[in-house]
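Not every chain of the complex is shown here; the ones you see sit where they belong.
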């Protein structure tokens, strides 16, 4: 990111941690880390480490993040924040305490950093959509289509917490709450598992149970009255990373599909009918979020750059002593929605209020 | 239709009925009807009328359709079949009785006759999608965006039965059941009204209550296990007639949007990854449904032609003494789904089984 953006601080890549000694040394060398380690706890004791980026499965987020915050390290934690609301609450509290000491924490909802979606947020903030009526969000992948695909950690509840709900649905919930700057207040939903048994990773002759959802669908009501439909699945043949969101308001609409991540569709209902129409904004102009630092117009960005932007924002927040966004409280709010969906699903999909408040 | 298709019978346009004498005479002249009348009951007594096409609001479908069937007239009835399940059941029974006497009845779900959607049905029947996992159906319009739009009959429950649900949602439900050749067995859903009062048609200074839904969203489970999400609204800014449906199966996917009605997107998951991709089938080839009678490839059809095809199929069914599709039983099955959505909405959106059977 330092090659693209003017940063208020120059980050150094100190030490890469992992469980498998060989692999972590190899990867550290490849990616330019100064050192490698298989003991994250000792790393937290080091004085030359100021920032920790947690990229583990959800079951270890809480322990690592809270230890790191306690050790005075700034923390960027992969999404979803945790595997349960209880953990997420503890993490948010820890982050609150840390913030009072000048230590920052952020959740890795990287899709907020797609320039087209940052632009979407700006347009909504400016009131270009008027009163929001509808949010229509889908995250469609197809990598589980093959019933012989192996039972990785993502399909085991004890590691991943949930399936499509926490992996994909979490992004949708965060994005919707970010774009509208409103929380979801109640949901009704379902989760389903299409293929109940899959071959083990280490022994393809044997199978084990899939303990997470393959797909989830839920309806939501936002604080401001808007209605939302959400769907996440790993069984949508041909949709590879189809994170789509459409928002309809009284003054306009927005639509986005990550598979065309440099484009935002915008309809301005205040224009005359003669020339009104969804416009395809190619979000690569210098005036667009993050783009001032990049290429000339039309020279499109890719998935990778969402992480570049995320780190740039995190480093900037640390240097400027501001709260990064999304903070752990935002991560907790997402967790509460996911939890409410699961509880609704367990109660014949009836409406469930989302716990907690903003 | 007789100018395009080789029909087994030559229909004649005998008499146009309506409530307002002047208007109906004017329209009859304009559209080539031999006569006009403001008394539909007397028309049913005529020997030279063999087919009745009912295009009235939903509150009069049952009476007219049952009278016509009793009088031995073949009946094409506008959708939704009725304003209640009770009416629809009576109509389906009447149609059953009539059929035994060689009299046919059909419901006007014209979107089945979009060639791209007829083709979709064929591909699913051929097994090109494998086991269906997901149906994603939306019908998006925006003509109620303006809160000063008048309180027409479509916004009054006593005439229209329901709002977006019966007007738009009915098409989605019929299409989904048609395409999958499966019924929806249970639903959970909601209905909502965004603008509660609107100016009267006859006196814009006064307002009256909107008594139908502005939008509806529901989740459905099909007989074969597929999950469906449905949404219909008149508040989706910029979506003019956005009837969209996407279906994902274990072997492929289909997607359609009426605003590009000549196109069907098809993904074949059995192809090699190198060249697999959603293909835009321009459904204008001689091999496509209905197209053998039309123009050379690429010379696209319009909305109007869905009705041409509908009448062609109806006239053919009458002449060949086969049951037209969708018959009143299919219309009743749609009505039961709509009714279940309303009941679910009234019970905190909890799952409700759809009554009746196929």
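Letters A and B mark the chains in the order given here, with residues in each chain numbered from 1 onward.
One rule holds in what follows: contacts are C-beta pairs under 8 Å (C-beta built on N, C-alpha and C of every residue); 3 or more make two chains touch, one makes a residue touch a chain.
Since the structure is predicted, the reported quantities are computational estimates derived from the model, not experimental observations.
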Homomeric complex, total chain copies (2 given): 4
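The rule is short, and it goes like this: only the chains that are shown with their structure count from here on.
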Centroid distance [mean C-alpha coordinates] between subunit B and subunit A, Å: 39
Residue ranges of subunit A in contact with subunit B within the complex: 129, 133-134, 136, 138, 140, 142, 145, 188-190, 192, 194, 215, 217, 219, 227, 229, 231, 233, 235-239, 246, 248-253, 267, 269, 276-278, 347-351
